[in-house]
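What you see is the complex with one protein chain gone and the rest in place.
And now, chain A:
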Amino acid sequence: MALSRLSLNTSSSSLSRLLFRPSLLSASRLFSSSDVLTIETSVPFTAHQCDPPPRTVETTPKELLGFFRDMSVMRRMEIAADSLYKSKLIRGFCHLYDGQEAVAVGMEAAITRRDAIITAYRDHCIFLGRGGSLVEAFAELMGRQGGCSKGKGGSMHFYKKDSHFYGGHGIVGAQVPLGCGIALGQKYSKDGTVTFAMYGDGAANQGQLFEALNMSALLDLPVILVCENNHYGMGTAEWRAAKSPAYYKRGDYAPGLKVDGMDAFAVKQACKFAKEHALKNGPIILEMDTYRYHGHSMSDPGSTYRTRDEISGVRQERDPIERIRKLILSHELATASELKDIEKQARKEVDEAIAQAKENPMPDPSELFTNVYVKGFGVEAFGADRKEFKAVLP
C-alpha cells in the first residue's frame, strides 16, 4: 500500500509497525486479511460517451485499513500545515487538501508507481500518496534543504521523479499540456503506462486544456484528465464561472465519467476503468465531485463565498475518512478504539516529522545558483558581482 512505506521513513518506524499488525491478527476477527469484500459505491457513475463501470467494488480488509490510515495521515498533515502557517513557519502560498483525500488515495490504489501523476498546487497529499515522506514534505514547506525540492520549490512545487510524480505547478491549467506531453513520452516509449493529469474546476475553463485534449485525442495518448471539482475556483462558485458545470461532458468527443470524489472506492473503480480505457482508446475525463474544508489557500478564510453550514454539512454527511470508518466498523474489521489508535499514531508520526523537519538546516547560500542550468556544457550562473568573464567551456 502506498503510504504504509511512510512509516519506514519516519523515526517511529518500528513502533508503528507494532501498532499496525495486532489489529489485523487478533483472534476475534471475522475476516482474514486476504478475504475479499464487496462494497457498493455511494452513487452510481454518470457516463458521457461510454458505458460506466459497475458500482460494486472488491476490496480487502488490508486495503480498507490502509485507506483509513493513509487518509488520516494526510488529514493530520494538512491540519498541521495549517497551524505551522499560522505560526509563520510556512510562508507564501499554502493550499490544503483536507476533504479531498479520497481522490489521492483511491487513485493510488488503482495504479502503479510507473504511471504518472501531475497536478496543480494542491499537491501535498498526492506527493504523500506517491511515496513521498512526511519529513520531506514538511521540510520543503518550511524551506529547508531536506525538502523534496531542496527547499527551492515550496508548497506548490513538490516533485518525485522516481515515483513519476511530476508536480506541483503554480499556474492554473499549465500542467495539463505537460501531462499530455508526459503521455506522449509514454506512448513514444511504448511502456503501457498512463498519465493522470489533474486540475480543478477553475482550471477547467482554461483554453490550453482543450487544446491539449484535442491533440491527445488525435494521437490517442494514454492520458486521463481528472477534474477535482470542489465547486469553488478560489472564491468563485462553479455556476458563476462555467456555463456548463458538467465538467465530465466538456470533453465533447472524449468520453467522461462523473465520480463521487468523497468515496475512495468510487475513485478507485473509476481510475481503474479509466486506465484500461486510456490505454486502448485515448483520453478520458474523470470528474471527481469533491469538497475542500479549508479555503482556497491559507489567506482565504473560505467562508465569504460559502456558508459554514454548507462546510459542516459536507463534513457530517460526506467526509471520506468517516465513510471508511463506518465501513470498517460495519464489517467489524477493527474496533472504534483501534481506529482511534491509528489516528493517534498518525498524529504522532506527523508531529515527529515536523520536529525532524524543524531541525533541518536552511539551504546553503550557494544553492541559490545550483540547478539553474544542468552542468553539461559547463554554463555557470553568477551572482550580481560577476568575478569571472567567461562561461566555463567543455
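Methods note: a contact is a pair of C-beta atoms (placed from the backbone, for glycine too) under 8 Å apart; a residue touches a chain by one contact, two chains touch by 3 or more; residues count from 1.
Throughout what follows, contacts and distances are computed from a predicted model.
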Name check vs UniProt for the chain missing from the figure, options "Creatine kinase U-type, mitochondrial", "pyruvate dehydrogenase (acetyl-transferring)", "Histidine-containing phosphotransfer protein" or "Transmembrane emp24 domain-containing protein p24delta3", returns "pyruvate dehydrogenase (acetyl-transferring)"
Of A:72, A:100 or A:149, the residue touching the omitted chain is A:149
Considering the complete complex, of A:45, A:85, A:166 or A:291, the missing chain is touched by A:166
Touching the hidden chain, out of A:40, A:58 or A:191, is A:191
Sole touch to the unshown chain from A:114, A:326, A:340 or A:358: residue A:114
On chain A, the omitted chain is touched by residues 114, 116, 118, 147-154, 157, 159-161, 164, 166-171, 174, 176-191, 193, 207-208, 211-212, 214-215, 218-219, 370-374, 376-379, 381, 386, 389-391, 393-394
